[in-house]
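Every protein chain except one is present and positioned as in the full complex.
The block that comes next holds chain A.
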């Protein structure tokens, strides 16, 4: 009666073995490591770099525990934090600023586990310490910036087409109004602008010769989503500079960005770097060999500056004039693309002022080189230095030649990184010290452990063998839950640990229901084998109903919760599902193995079954 077909046992065994394997990495702890990665596709992290780092470390007499390439980053393990910091300094000196060098902790689980992609659970900031920021992008400012640009474009276009116009006024947030002289100029202006500005709707008022330009709603959405995207890119660049191993920078809602920096303790520095404004400058290159030689010899002529230019062929020195011709404020966009010959290019869009300056600059300097310089934290870096071939008007600039697509991508990224699309405000901040994180893990672990132990002891005493089986299935539940969290790499927070504990406390309910049901059947004089069968059968409907209702609450938390609530909900929902499996299938399998084979089962150990005398 109480037997499972062999495949069912095998399936359950398979699930439990998998769960154990994926739970294992959580027991091995972590080793200190240095992580080296690159922001640019043109300076790749590869085996050549690995060899370079190996020799550097050997020279310094530092012995790494292991060194390996992991996707786009190189990880070097060390035996203790002291060696780790010494190694970081050595590597930083050898590699310079081209790479991001960060301290990290790597799971110390054996290699065969790592190869199975079995990693420990991903700990949230409240458990490992670090900084969390929620930034809000000022969307009004982003739209305003665009409107100002359009006003400039209108002015330029009308001037170019020799159409006389009066005042250009801003009406509300997304509307411009242009005053024209008569019906004729009104029509001419409308025709001209409709061709060059596709993202606005035009309404002409023939009575007072006014042309109204309104941003299309889809254009507003585009501006806003671009603003968030560009700010995220900029934040990425800045965070890279902080040397954080696993930063999280994500969009949260239409206008918000979450930045999480695990392990960062110096919040002041973090805030400073995140909020900094970088500037992009366009300056002229001095190619006069005499002056360059003089500068390279160590005495740069007055009014000039010697800077580094990073290319795929390594860094080289370049001499620039100090005068700034144009700044990043005039750059609207920078995208990687292709020129007419199919070569990689960077396409830059300038606003009207920028376009005008750029036209004069290029007209006067044909054949010379100009440099685009990113100035951040008093450090200047030449992004690119193309030769001017001809006069460029219209504000559309294409830089091409001697570039591969990866480099074009990097240049575009750096040009965009020069400025934030719109200002941002920190609207939420959480800092957790590393010692508090450790304490939180300990406290969470202890509460789960002692709670589990107390329940286990009680169940074993109260229900005998069935109690022990319930505890086994509860332990299986814990393993499956931890394995699932490790596999999904869902972020585990302190409320998440609370959810593990609570889920275990609630999961025992199913076993209690089953055990009580079996006792009841026995009380009514049903033979043991049928009592087990009936007990599980009757309890199943109840278990299902009660778990579904709990799951509804869990899902609502998941959808509407934020921060700690969501961390709780994820674990809670997963726990409900694993508990259904373990309480019903795992415990039944053990019961079947233990009692199911016996033909003449006269009694089962389920604690005392008391019968009223009158029955």
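By definition in this document, contacts are C-beta pairs under 8 Å (C-beta built on N, C-alpha and C of every residue); 3 or more make two chains touch, one makes a residue touch a chain; residues count from 1.
The rule is short, and it goes like this: contacts and distances are computed from a predicted model.
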Protein name, per the UniProt record, of whichever chain is missing from view ("NADH-quinone oxidoreductase subunit K", "Iron-sulfur cluster-binding protein", "Tripartite tricarboxylate transporter TctA" or "Protein-export membrane protein SecF"): "Protein-export membrane protein SecF"
From A:341, A:435 or A:602, residue that would touch the chain that is not displayed: A:435
Among A:143, A:213, A:569 or A:604, residue touching the chain not depicted: A:569
On chain A, residues whose C-beta touches the chain left out of the figure: 126, 134, 136, 267-268, 271, 275, 425-433, 435-436, 439-440, 443-444, 446-448, 450-452, 454-455, 458-459, 461-462, 494-495, 498, 501-502, 504-506, 508-509, 512-513, 516, 519-520, 538, 541-542, 545-546, 548-557, 559-565, 568-569, 572, 607-610, 612-614
